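Note that one protein chain of the assembly has been removed; the remaining protein chains are unaltered in position.
Note that the chains take the letters A and B in the order they are written out, and that residue 1 is the start of every chain.
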Amino acid sequence: MPTVELKKVTMKFGDVTAAEDVNLLIKDGEYVAILGPSGCGKTTIAKIVSGILEPTEGDVYIDGRRVNGIPSEERRIGYVFQNILLFPHLSVWDNSIYSPRVKGLDDKEQKALGNETLQMVEMLKESAKFPSELSGGAQQKVGLARALATRAGLLILDEPLSALDARVRVDLRYTLRNLVKNLGLTAIHVTHDQEEAMSVADRIVIMRKGKIVEQGPPAQMYHDPQQIFTANFLGESNFLEGVVDRTIDSWAVVELRNEQFIRVKGNGLRRGQAVVVSIRPEHLTLTKVAAAPMLIGKVQDVHFAGAYVRYDVTVRTGDALIVDAIADDARFNTGEDVIVLFDLKHVRVYPRPYAGLQEALKLE
Amino acid sequence: MNESKDKGAGWRKSLLAIFSKRYVRGAGYSFVVLFFILMVLLPTLFVLSLLVTGWGDIQATVLSNPTKMGIVWNAIGYSFGVAILVTLLDIAFGLPMAWFLVRRQFKGKALLNTLIDAPLAVPTAGLGVSVALFWTGVIGSPFLLLMLLHFTTTYPYMVRSLAAILNEIDIEYETAGRTFGASKLTAARTITLPLFRSGLATGAILCLAKALSETGGVMAALILLAGSSFGAGSGLNGTALIGVWKDCSKTYASPDQIPFYCGGVTDLTLKSALTFVSALLIILSLILLAVVKLLALKFKFPLKKVWPTFEARLSKGTVPKLRDAAAFGFLIFMVLIPSFFIAGYMFIGGGIPGVDWGSFWNGVLLSLSIAGVATAIDLLLGIPLAVLIARGRFRRFGTLLDVLVNIPYIVPSAALGISLGTFYATMGVKGVDVLLVTMAHVAFTFPFIVRNVVGALEGLDPGYEDTARTLGAKPFQVFKRISYPMIKPAVLAGAIMAFTRSVGETGATISVSSNVLTAPIMIVDKTKYGSRDLFTAGLLIALLTIICFIAIFAMRVLTNRRPRRA
Partner (left out) sequence: MPDIVLRGLTKRFRGRVAIDHVDLEVKNGEYMVFLGPTGAGKTTLLRMIAGLTKPDEGDVIIGGKDVTKMPPEVRGLAYMSQTYSLFPQLRVWDNVSFSPSVKGLPPEDTERLAREMLLLVGLLDRRDAYPRELSGGMQQRTALARALAAGTNVLLLDEPLRALDARLRIALRLSIKKLSKDLGITALHVTHDQEEALLVADRVAILRHGRIEQIGLSRQVYNDPVNPFVAQFLGEADFFLGEVDEVSSAGTKLHSGTRHWVARTSRLHPGQDACVAAKSENVRIVRDGADVQNKFEAVVTRKLFLGRFVGLELTSKETKLPLKVRLEAERGKDIEEGSRLALSIAPKDLMVFPIPPGGLAKELEVE
């Protein structure tokens, strides 16, 4: 199964730079998710790898072979589209065998491939139907079968689930991952949905404004994000601005707003450094019993979210924090004074971004 | 000062309240529909009823006269044969051009667009003159000459229709096909082409209608070709026949005013012959176009067979280049150069003193006035009708109206003129020839406005109008503030197309009354053996072309100005 490598790939459309100096290596059999907000360049990268777009600069290698200038019909790839793009005038069956047909495979091979791929996505019974008669999820399954019938080792999925309902997305993403892994394919899955990326990928590549911000395995990126954007984009985080007041051994004390102080792990921090303290909602606990590290606050609102309860708490620094608690735990009410406990293991400290915190965290 | 402002607002409010009353709107729409049916549709089809009432006369004067029948069948054959062949060739050469226009990115697209539209600016009588002069000596057969003429009259319509539909088809489908291994040609053939049906059908119908309808250009070309032997019978197509017989069935003040091709006598019995030919043309055109529409819906494109290596080879290298070269070659040598060849005659010079400026300017002003009034009427009544069709509550009625509105356009304008003229003559309306000609012009330009506005309204996301209403806007406010600004480019385009068509029209004018000397009629006159004056003809053609060209250019600029979607 092919490896994919991008070296210093840049894509410009007139004045607009869609992707800038992208270096990426995808290993044989790896399921990589390229994740980022709209306009970050992720679809551009997918189109460059597939040959739909030619990069302005840089080189693209598939399986060690340089493919710049080679049209997409000559690269061995399977592509799944965001808009699904099933050919409306062809039946499910004819859509699925489109690739072997246009490649000139004989009838027997076409039939075998059609049966195999439609069976894999559980759409064999609907072979005679036309795309307009199918639901969104069913259509995309056929789209997947059509891509798999190319027999290519490299599968490119361009926001394959974005057009579908939330529930359908959840079911289909597991189908996707299972199929890819069972067939041993290399997959590039482009998405703006961080939950989707985390659940399907071996490795996540986060892009923003045309550049790669950070990459790594989902669990590592979630629990140990190196960049502040990652901390905000992958899952949710609370952010508190402050200045390092003093360092003692491996600890540091950070002065937050309104003369509130908090103790954190101090690796690499210097006195006087402007920092941002970040912690995820599920790593905060509400209690009536004080224990460091903590901040005092008041519950502004309570929301039920099914498996957890979300509290909006305004703490004495003036920041509005989100605290998630397991639904069964002790309940707190709007207006109540509480203590917000920080799980020290999961507190991260970042240098204050040069462009300002808001700008660094912007999701659009 | 505040008081007067309030008074103004008060006036507006009451006017708005009145307009929004359901029965007022209902009355307005009814008026528009009635006007259309009584003043446009009925006169257009009137001649069909004469087939029944005047059957006896027709029997006597035409059906029992083998010479005359021979002329008629010959003419019909010419008309339809030429129309069908030209349309097929237009598809063959127009399709690659449309593809080139839509799919390729290159500098000078605006120029290419302008060139393709250019022949539309020339009054068709002028096209006839130009084409005939260009091919003098090379082409002797009237059939072939008419084909060459119609390349110039129909090509822009074909390319525009194809390009419009191609634009709508998401190129992503083809891109998708290519990621699955299809070569460019295979992807285009198996994916885009089948999605293309409606575009091909529209283009074919527009071309057929135009070719069948053309009168001025045909007459000018045939006259120039046949010279003194024009009208001898076997060299005429349907519309030319109508033109000739119309001329020969009038009463003239003195015998030497009788046109040379009538053989020295006028034959008033030709009136029923005219009825017959017009009715025949109308019926056959409607049948042909219904057949085309059906074919387009049912035609199965050859999808199953694929020849990967062969088609891949055709997608690269010299073949696409040859194809594009052929497309451009056709555009330049069969369409552009023949269309503007007449310009050469301007530079021969020396003809200026011989120009009768009085009738010259009369002709030009008459053409422009008729076109202006017709377009104005079209807008006033066409927009409400379009709103009724696109947004009306009774969908079936709207669809029916939509079909009916197209009839005056599809029907050959010369036949339409005969029908309309006869209708009003039968009603006892006399002496207002210019008005009748204007009504005929309204009839065949009406569809331009209605079709454009309907298309634009149907393309409009209903979400805008829905949201506006929920925000408190009454239907008239919704149209004025939201829908109309968004369809304005289409309205303007329709108006300009209607205007330029009317300016260049010969058939509908000549067949209603040859006393109304519009510029195209003068152009045809100037080609006639004995009164040949190609310089004046050229001058008329040049002036009208420049005026129409500016109008068309303005339309292109306006429709490209701002994308309509957020």
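As a convention for this text, a residue touches a chain if its C-beta (ideal position, glycine included) is under 8 Å from a C-beta of that chain, and two chains touch if they have at least 3 such contacts.
Here the structure is a predicted model, which means the values were calculated and not measured.
Participant: Considering the complete complex, identify which of A:L124, A:V168, A:I296 or A:I339 is in touch with the unshown chain.
Facilitator: Touches the omitted chain: A:V168.
Participant: With the full complex in mind, choose from B:A468, B:A508, B:M522 or B:L544 the residue touching the hidden chain.
Facilitator: Selected residue, touching the omitted chain: B:A468.
Participant: Could you tell which one of A:Y79, A:F233 or A:F332 touches the chain left off the display?
Facilitator: A:F233
Participant: Quick one: say which of A:L25, A:A292 or A:L363 touches the chain that got left out.
Facilitator: Checking each option in A:L25, A:A292 or A:L363, the one touching the absent chain turns out to be A:L363.
Participant: Take the complete complex as the reference. Which residues in subunit A touch the chain that isn't displayed?
Facilitator: 37-38, 135-138, 165-168, 171, 174, 192-196, 198-199, 218-219, 222-223, 233-236, 280-282, 303-307, 310, 324, 326-327, 363-364
Participant: Applying the definition given at the start, please give the residues of subunit B touching the unseen chain.
Facilitator: 9, 13, 461, 463-464, 466-474, 477, 481-482, 485-486, 562-566
In this text, only the chains that are shown with their structure count from here on.
Participant: Return the distance between the CA-based centres of subunit A and subunit B, expressed in whole Å.
Facilitator: 55
Participant: Which residues of subunit A touch subunit B in their complex?
Facilitator: 50-52, 71-73, 77-79, 81, 83, 85, 87-89, 98-99, 101-104, 146-147, 150
Participant: Help me check something: in the complex, which residues belonging to subunit B touch subunit A?
Facilitator: So the residues of subunit B touching subunit A come out as 170, 172-173, 175-184, 186-187, 190-191, 194-195, 306-309, 312.
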